[in-house]
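Inspection log for the structure reproduced underneath, given as structure tokens.
Note that this complex is displayed minus one protein chain, with the remaining chains in position.
So, chain A:
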């Protein structure tokens, strides 16, 4: 069982956007979908070292800032080259104004 930690407040992330969350030496990316739903993935691309929080969210897709590899941030699935290894995802829940992530 992982532990739940508070990553940010719900207003810290715009809709269809992403922010970075650092915890115990690990980097996470926290997304808010266009519908206002929250998701969390590993914060570093699986291709090279790039922070996904610098990338662009389009619908359900996060596009890596470095070479435009794409992932579905809801499932972590790699969607287009050069990304071919899926991203790890983490459960998210909302408590009041807080966004909580279950870290590994």
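Here, contacts are C-beta pairs under 8 Å (C-beta built on N, C-alpha and C of every residue); 3 or more make two chains touch, one makes a residue touch a chain; residues count from 1.
By our rule, contacts and distances are computed from a predicted model.
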Protein name (UniProt record) of the chain left out of view, among "ABC transporter ATP-binding protein", "Ferredoxin reductase", "Succinate dehydrogenase cytochrome b subunit" or "Manganese/zinc/iron transport system permease protein": "Ferredoxin reductase"
Candidates A:3, A:26, A:67 or A:93 - the one touching the absent chain: A:67
Touch list for chain A against the chain that is not drawn: 48, 50-51, 54-56, 63, 65-68, 81-82
